[in-house]
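With one protein chain held back, the other chains of the complex are shown just where they sit.
Take a look at subunit A:
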Amino acid sequence: MQNNARVEYDYSVAKAFTFTAILFGIVGMMVGVTLAFQLAFPHLSNLAGEYGTFSRLRPIHTNTVIFGFTLSGIFAGWYYMAQRILKVSLKESPFLIFIGKLHFLLYFITIFLGIFTLLAGYTTSKEYAELEWPLDILIVIWWVLWGISIFGLIGIRRERTLYVSIWYFIATFIGVSMLYLFNNMEVPTALVSGYGSWMHSVSMYSGTNDALVQWWYGHNAVAFVFTVPIIALIYYFLPKESGQNVYSYKLSILAFWGLMFVYLWAGGHHLIYSTVPDWLQTMGSVMSIVLILPSWGSAINMLLTMKGEWQQLQTNTLIKFMVLASTFYMLSTIEGPIMAIKSVNAIAHFTDWVPGHVHDGTLGWVTFMIMAALYHMAPRMYGREIYSKSLMDTQFWLQSTGIVLYFTSMWIAGITQGMMWRAYDEYGSLLYSFIDTVTVLKPYYTIRAVGGLLYLIGFFMFAYNMYKTATAGRVLDKEPINATPVAA
């Protein structure tokens, strides 16, 4: 604590990433809600010519939310908490401040260009790796800058032992580096042939191999963007906010190394019943089930951190956000393995259950945790109380309702669709034509769109509350030790 009192932290980079988390969160979620309404009301898809179709907007939604919103939240969390955990200030190193600012600048430019190139139709079509090669190179540059920041700060640390959150940040850096480089190997065609658009490229891999690398990446982008760094956040912010120690150090070790070892095997479950070798499909299926252990390990470790302090759920809205996040983490990490069982996958694959599964994870776990982290950081970064507690509470319940509407409607839609595709009549002919399986989903698409809209409204409340906190919150005379101070 004495060390802490002396160190004065620099929040310039953390504040910048907080801003982009809110900005890209709004953009990405607004596009998402638009997409949801387009599926329920198809005419909305033709309001802006080629630039408004569902298909053109969909990669913008995924890229802006994954790489715009989520990564911003992760980077904001890093630049805030790394200084505290490592007991060192960015102020002590002008070099690392420069690296941090350059990291932010290049990152911002990339996401910005990403949105426009996708809108213009420049895409490699590989999911979550759609950006074309010049942007890929930019991404590699700022990712390396982030690496310099990580290992630079660790290098000048005053705390000898690395706290759990740092483990997860290191893992994020290494995991994404490896996956991203391998999956985005592509050959720019104009450079080789001298003809055509310089933005165009072809994948280094073809057909089944390309699919294998893509889903090895695609699934593990979920691992190393949606899971590992978010666990880093909760391992710091939940104990900090609740004033409780992490429940078990041993469980932390077990869950971390277990997750590192098992997660990468699970990518194969995206390719069940495809043309990749059978042993790979089985491996993907089995390992997905094993993955429950390390996932629930960290989630249980978090929930048990609250042991004896459950009354905080009533008094502290941020604890509510984080406990709900852990709970949704448990839900989606049991749902995923169930979907990876071959017989279940035969029904679930290609259906709306898939976006349903993704969204209970991203809305419930990832976004809730990032919002909680930013709420926790704001009073300490700006020296002001959170502007409104009642707004925060309303947001919590509105968004929770939104998530429930989202995943329940998509579960029903997905299973309905999967069952209808395989239904036969008594003469052995297919019972439904494809369009029957589309029109029957309409009510569920509407419910999903409404759920998404509620969530988006909640996010606007979050943005407003954060803005007011930074500009008009009641000034704090000293930094709070744990529970984040909130105005009435």
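The definition used in the following text is that contacts are C-beta pairs under 8 Å (C-beta built on N, C-alpha and C of every residue); 3 or more make two chains touch, one makes a residue touch a chain; residues count from 1.
The criterion applied here is as follows: contacts and distances are computed from a predicted model.
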Among "Sulfur carrier protein ThiS", "Sporulation protein YhbH", "Cytochrome c oxidase, cbb3-type, subunit II" or "Glycine/betaine ABC transporter substrate-binding protein", UniProt-listed name of the chain not shown: "Cytochrome c oxidase, cbb3-type, subunit II"
Out of A:Leu102, A:Val140 or A:Leu162, which touches the unshown chain? A:Leu162
If the hidden chain were put back, which of A:Leu313, A:Val354 or A:Ala487 would touch it? A:Val354
Cross-chain touch to the chain not pictured, restricted to A:Val187, A:Ile334 or A:Ala472, is A:Val187
From the listed residues A:Ile109, A:Leu430 or A:Ala472, report the one that touches the chain absent from this view. A:Leu430
Who touches the missing chain here, A:Gly196, A:Gly243 or A:Pro443? A:Gly196
The missing chain sits against subunit A at residues 38-39, 42, 45-46, 49-50, 53-56, 58-59, 121-127, 151, 154-155, 160-162, 166-167, 170-171, 174-175, 178, 182, 187, 189-190, 192-197, 200, 202-203, 205-214, 216, 253, 257, 260-261, 263-265, 267-268, 270, 273-277, 280, 283, 287, 346, 349-352, 354-355, 421-424, 429-430, 434-435, 438-439
